[in-house]
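For reference, the structure I am asking about is given below.
Missing here is one protein chain; the remaining ones are kept as they sit in the complex.
By letter and in written order, the chains are A, B and C; residue numbering begins at 1 in each of them.
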Amino acid sequence: MIIIMQSDATPKEVADLVERLRASGADVSVSTEDGRTVVDGSVDVRLYEEAPWDSFPGVERVSPSVRGGRQVGREFKSENTVVPVRANVSIGDGSLVVVAGPCAVESRDLMMETARAVAESGARILRGDSFKPRTSPYTFQGLGKAGLEIMAEAREITGLPFVAEVLDPRHVGVIASYADMLRVGTRNMSNYALLREVGLHDKPVLLKRGRDSTVEEWIDAAEYIYSAGNPHIVLVERGVRGFDTSARNTLDLTAVPVAKSLTHLPVMVDPSHASGRRDLVAPLARAAVAVGADGVLIDVHPSPDTALVDGAQALLPAEFADLMTTLEAVAHAISGR
Amino acid sequence: MIIIMQSDATPKEVADLVERLRASGADVSVSTEDGRTVVDGSVDVRLYEEAPWDSFPGVERVSPSVRGGRQVGREFKSENTVVPVRANVSIGDGSLVVVAGPCAVESRDLMMETARAVAESGARILRGDSFKPRTSPYTFQGLGKAGLEIMAEAREITGLPFVAEVLDPRHVGVIASYADMLRVGTRNMSNYALLREVGLHDKPVLLKRGRDSTVEEWIDAAEYIYSAGNPHIVLVERGVRGFDTSARNTLDLTAVPVAKSLTHLPVMVDPSHASGRRDLVAPLARAAVAVGADGVLIDVHPSPDTALVDGAQALLPAEFADLMTTLEAVAHAISGR
Amino acid sequence: MIIIMQSDATPKEVADLVERLRASGADVSVSTEDGRTVVDGSVDVRLYEEAPWDSFPGVERVSPSVRGGRQVGREFKSENTVVPVRANVSIGDGSLVVVAGPCAVESRDLMMETARAVAESGARILRGDSFKPRTSPYTFQGLGKAGLEIMAEAREITGLPFVAEVLDPRHVGVIASYADMLRVGTRNMSNYALLREVGLHDKPVLLKRGRDSTVEEWIDAAEYIYSAGNPHIVLVERGVRGFDTSARNTLDLTAVPVAKSLTHLPVMVDPSHASGRRDLVAPLARAAVAVGADGVLIDVHPSPDTALVDGAQALLPAEFADLMTTLEAVAHAISGR
Partner (left out) sequence: MIIIMQSDATPKEVADLVERLRASGADVSVSTEDGRTVVDGSVDVRLYEEAPWDSFPGVERVSPSVRGGRQVGREFKSENTVVPVRANVSIGDGSLVVVAGPCAVESRDLMMETARAVAESGARILRGDSFKPRTSPYTFQGLGKAGLEIMAEAREITGLPFVAEVLDPRHVGVIASYADMLRVGTRNMSNYALLREVGLHDKPVLLKRGRDSTVEEWIDAAEYIYSAGNPHIVLVERGVRGFDTSARNTLDLTAVPVAKSLTHLPVMVDPSHASGRRDLVAPLARAAVAVGADGVLIDVHPSPDTALVDGAQALLPAEFADLMTTLEAVAHAISGR
């Protein structure tokens, strides 16, 4: 945190502020820049929230500790961030990482069957949620903790790490104790209580873009997690709200190179949830890889017709295997070799 | 909760389900309708979430306990709901209810000055938040609990109830112990953990429409609160995300009569946050009353230029007083007398 | 047209440009401003289009003849423009002007019946189109010229002027020879061939906002007409494309005060075509007047169920009469007396 004082701030105003910051445990240094006093506190998002620093007498504005912008911004760090998920999987290192599995964990058997199938086809991370946010309150809400245990077993069998969605700040701890990676859904991109909680844990995070969020707001949400202490963030484009109703949402692939130009974080794409239509998943996944995404999330289900949740968008295991072959060919084509 | 069994469900499947429901504490009755077994459980949203009822053998679908749709729907209750806020204030009874105050509680003195001014001009409910969601993590986050105490003092002085925003399910209890009414902001309209928590308390709720939400989704969010046990809900239109950048958001006044045709809940409008521009607040507030809203939320600040938060959209107390006179005249004009 | 030369433009470059302008019939004057040569040509939009002036050697940029912005802008003329439609009707003079009638002229008898009814209730201008743009090519396209003759007869009977839509630049002449006012529809807001043609005639113009246009782009379209020679322009807000499907479009009433702050032109609102729903027309019309519009356009049809075009949105004559009473009361309420 840097606090820039007004040009006519008095020495007493500066001293009072420094004292208050130190009382909060901050490590403070004071310098002068362009004729203005600049107070440099330690980076800790909880400190920002402790008091309305910019309302203190003599303060002009409060900005992040790093001059010139966000810590997740390219201007802060030019090389790409690689997010480690587990010993054998990293996102952002140039390889294509595919996250696959059913949208929700329905039963142990189905999950094991799906996990084995996607692992064989080359998926690197498993998905399968226990807590599902649904538009109507009267629908399947997931098997909860039992689902996490099923996912842990699937990890054991396949050797693949798994990602699980977090919906309530009170559940982040228990989910983080099972899962290898946390996911913040599109509905919660601006749920700051949840972002902060995720930022206080040390598991890597998939941060989905809000349906109504600009790329800038999406990156601001990532900065919120980062500034709370967790730098392992992967952005996931999953479609924005548009007026056309032929698919569920408008997948904004332009956002991939735009986000990559603005941040050093990896960017993935979720064509399954963006389109909500099984026939569109493969073409959109190919386009996501071609536009430069670090990976894709694909819903796979052994028999979509009986899926409890979002079955209409899940690929069959055989379709997924075919898609993996094509995606690798596209990744190869654009790598220039 | 009503569970409709498949037409070929076996007696054992029905018995197993009933047993499982009773184990969860539900009060269950079984009947037959159109040749299908219908299991009627007690209405409790926690029950839905406890298990994936619709994945039980023999189950066709799970629906709300009330046949034919949402409990907040007109088809369930045709007369308008009146939401009591405190002995002297109700929303939806035909009177015009204006909620006014600063966007954030900055200091005790400013709050008292503003509260007195808006009360004198005819405001019926005070606003002033202690916890503020902001896009960037590096900005004023509110005075927290101290702010709630200031609001309680303002209530004492003016006799007006006050509304406060809830952002984190873990804070709902403490905020509800101070405030007369809770507000769920636009960013949290689909934060189901928060909606459920608000539904478990007995304070009336202002539910803002999500920037990217259809009217149907907004009503579904209200149903979520309702089904968790809290029927005192007021919908607030506050603008949707659009492509025009001349104002902050596109205030969708069409949504007011549309929502009123679909639900029995009161509907209010927030022209201050929708537009983000002080010069647009008065015309949009007039339009909101003319379109049939039960009330409006207006940001008022004694000196907007120095406001910490959203100052550019706050009216001065004198402007607010003028607006109140006009709004009453418009309300009178459309009431047909 | 003003052409600003680069600071290092040579005298020969200036002389060549002046010669070329004069060859085109322009009345040219040359001056110096801030060290740069400024060539002032006469205002004629056809001149701009004759040659790519800004690609001439030494030219920095080409701008409208009036320094500092658009001729329809407030910065060019601060007082409101009043658009005369006929001896007895002006738009923008503080009175409320209601344009009413059926969406399309279906038959002589229906038109006369509707015209008489709306005139009696206080409408000031008749509508009823002969050429209708429809999404599908396989639908009613209007009675064409015969319709214009019916409208002229309705004018005779009621004493009210009428407005007719123009769709094709080749038809503007014939339509202008019958109608008192031309209307450019939302689909043609950026049809520059049509805008220019309308600008070359002397009939006042209703310019509907494009469904996908910002307020700025809408004003630019007005400037196009203005710069072609026709200053009698009325802007009409009629809804923008949004993601909510409960009404046909999202009526953007914020655009009314925004447009009035940016231009000196009158602004009207079309709640019938924006909503496409008869039950929404009255509340939205009230809101339009309350937000400060100079008038509204209302579809009226004696028996909407049999209307060929857009019948679902037309008011019955009796509903229109009631609405007129309310609109006058709202106009009175906001005028502060």
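Worth pointing out:
Definition applied: contacts are C-beta pairs under 8 Å (C-beta built on N, C-alpha and C of every residue); 3 or more make two chains touch, one makes a residue touch a chain.
Computed from a prediction, not measured in an experiment: that's the story for all the values here.
Of the listed positions B:R241, B:R286 or B:H301, the one in contact with the omitted chain in the full complex is B:R241. What chain A contributes to its contact with the hidden chain is residues 212, 214-216, 240, 242-247, 250-258, 261, 274-275, 279-280, 283-284, 286-292, 326, 329-330, 332-334, 336. Mapped onto chain C, the footprint of the missing chain covers residues 1, 45, 48-55, 62-64, 106-107, 133, 135-143, 167-171, 187-188, 190-194, 210-212, 217, 220, 223-224, 227-228, 241, 308. Those residues of chain B that touch the chain absent from the view are 241-243, 245.
The working rule: only the chains that are shown with their structure count from here on.
When each chain is reduced to the average of its Cα atoms, A sits farthest from chain C. Chain geometry summary: the mean Cα position of chain A and that of chain B are 28 Å apart.
Distance between chain centres (mean CA atoms), chain B to chain C: 39 Å. Inter-chain spacing, taken between the CA centroids of chain A and chain C, is 47 Å. Shown for chain C are the residues that touch two or more other chains, namely 242-243, 245.
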